[in-house]
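What you see is the complex with one protein chain gone and the rest in place.
So, chain A:
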Amino acid sequence: MSVLIFVDHLHGHIKKASHEALTYGAKIAEQTGDTAEAVVLGNVSEDLAALGQHGVKKVHHVQSDALNTFDSQVYTKVIAQVAEQSGAKVIVFSNNSSGKALAPRVAVRLKAGLVAGATALPDISNGFVVRKAVFSGKAVANVAIKTDVKVVSLNVNAFTISTSEGTAEVVPFNATVDAPKTKIVGSTKTSGKVSLTEADVVVSAGRGLKGPENWKMVEDLADELGAALACSRPVADAHWRPHNEHVGQTGIAIAPNLYIAIGISGAIQHLAGVNRSKTIVVINKDPEAPFFKAADYGIVGDAFEVVPKITEAVKKIKGH
């Protein structure tokens, strides 16, 4: 029996979220006394044996030209074949862009219950109960999976990557691979240097910045912190910033290690998208801004004066 972890990659580079999923899956295998195994589809430029550092013992590598671009229907059938042959009783995905399409499909195909967006290891003391955030982070739920085979997708940034000595056996897997029905005809990189959903640090700004021309100071701080940029909904709606930077209940939900909110009052819908951040810093000149109630650290002050000073202070502490 095994715990099978899907390893997601983009253009051959394994995504950070996959390293989290590998660590998480290996820990589940430790709990259940099973072997942690991984499945990789398509060509990868990295050393797959090194995935053993996260605790997986075997990597099933399926290669086919048809797998070099992502198609959830094709991928699902291949992952199901690997899962069935390796006797997987738990299949782990990251709840990232690929996992959101794959985990539900694989669950149906394997007649397995799914918990999408797990935030902690399952409790196996009485069944298999997985914790996840619900009501847009305003509550947590415990969800019992009742089927023999179980599928779990792990929220991005919800589990710390651990590495140790270890090498995995890399085994080619011969699967039946269908021709994809979808065709990728283009791709673009978003303006930020760091992926918003995967970022450890996110610097975000709102209407308090008064206009798109004032974003340079926010970008400078983000650059200094190696952070992704984000914004509140009114800012995206006014087209000051692209919609793919809008974080909040109706935009993108994030859970970085550090979230810095500049000139954002903290409407309940905004909080619902960022409240899983580990540390929240709020900079706002209005001391009554509701965001201060959800913040860990705050500065009541004018962003135009405070933010450049923070950038300088970060430079100093980082020795730049």
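Here is the rule we go by: a contact is a pair of C-beta atoms (placed from the backbone, for glycine too) under 8 Å apart; a residue touches a chain by one contact, two chains touch by 3 or more; residues count from 1.
In this text, contacts and distances are computed from a predicted model.
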Undisplayed chain, where the name is taken from the UniProt record, one of "Sulfite reductase subunit A", "RAMP superfamily protein", "(2Fe-2S)-binding protein" or "Electron transfer flavoprotein subunit beta": "Electron transfer flavoprotein subunit beta"
Which residue of A:50, A:66 or A:101 touches the chain not shown here: A:101
Of A:3, A:22, A:51 or A:282, the one touching the omitted chain in the full complex: A:282
Full-complex contact with the absent chain, from A:3, A:62 or A:133: A:133
Missing-partner contacts on chain A, residue numbers: 10, 15, 17, 71-73, 76, 95-98, 100-105, 107-109, 111-117, 129, 132-147, 181-190, 192, 194-198, 201, 225, 236, 243-244, 246, 249-253, 257-258, 268-269, 272, 275, 278-279, 281-282, 292-302, 305-306, 309-310, 313-314, 316-318
